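The excerpt is restricted to a subset of chains, each kept in its original location.
Chain naming follows the written order as A and B, and within any one chain the residues start at number 1.
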Amino acid sequence: MSDRKTLVADLKNAVRNFVHKRDWEKYHDPKDIAESICIEAAELLQLFQWIKPEESEQFKNNPRKVQRIKEELADVILYCLSMANALDIDLASAVLDKIEQNKKKYPADLYKGKAHLTQ
Amino acid sequence: MSDRKTLVADLKNAVRNFVHKRDWEKYHDPKDIAESICIEAAELLQLFQWIKPEESEQFKNNPRKVQRIKEELADVILYCLSMANALDIDLASAVLDKIEQNKKKYPADLYKGKAHLTQ
């Protein structure tokens, strides 16, 4: 399968079935899922600890690095899918709505080439 | 649009276009994206700070809470999609491969109803 053939709902169903077959819904309350997203996000970040941003860009030429990132990224997304299942959230509309909000917040002509932080 | 009609590639493209129109690829090196995933994951977790897990389950009956969670969850996923774009990662296969790994690691008959931690 691939991103060009897979519906978001297919991924949600795969996670739902995995959780259900283990009777793990009882652990997957939204608070604990949010914790796990955080934990997995930090494991992903750890793959970039102490390196320079430029070095991280070179990772794309290193299949072993990409594979490790792919696995940690999958863990983050798995829990995001589980959160969506637990709260019956439509992820496609969540993502596309947020992009629309961001388009208004960061108009392309004003922000082109400029950092999005204004701190 | 909805999860039943949206391909993972559709979401990746929407993020790619948003980033490209602002010429933000230069900020979106993998290390900085990983940081942002972490930051957004913690903002999501903050919606559950100091509450009991049981209370978090009741959030599903509170449309205002679900809306806030949906927005923070979208932020996490947006950066995950951006990471996939930056490193040319196929997310569908990343997620489904990880589920297969987890099926072997946590056989349903052994783990049914049991916590997945063994610390």
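One rule holds in what follows: a residue touches a chain if its C-beta (ideal position, glycine included) is under 8 Å from a C-beta of that chain, and two chains touch if they have at least 3 such contacts.
If you're wondering where the values come from, they're calculated on a predicted model, not measured in any experiment.
Asks: Since every chain shares one sequence and 2 appear in place, tell me the total number of copies in the complex.
Replies: Number of sequence copies in the full complex, not just those placed: 4.
As a convention for this text, only the chains that are shown with their structure count from here on.
Asks: Which residues of chain A touch chain B in the complex?
Replies: 1-12, 14-15, 18, 21-24, 26-27, 29-32, 34-35, 37-38, 41-42, 44-45, 47-48, 51-57, 59-60, 66, 69-71, 73-78, 80-81, 83-84, 86-99, 102-103, 106, 108, 111-116
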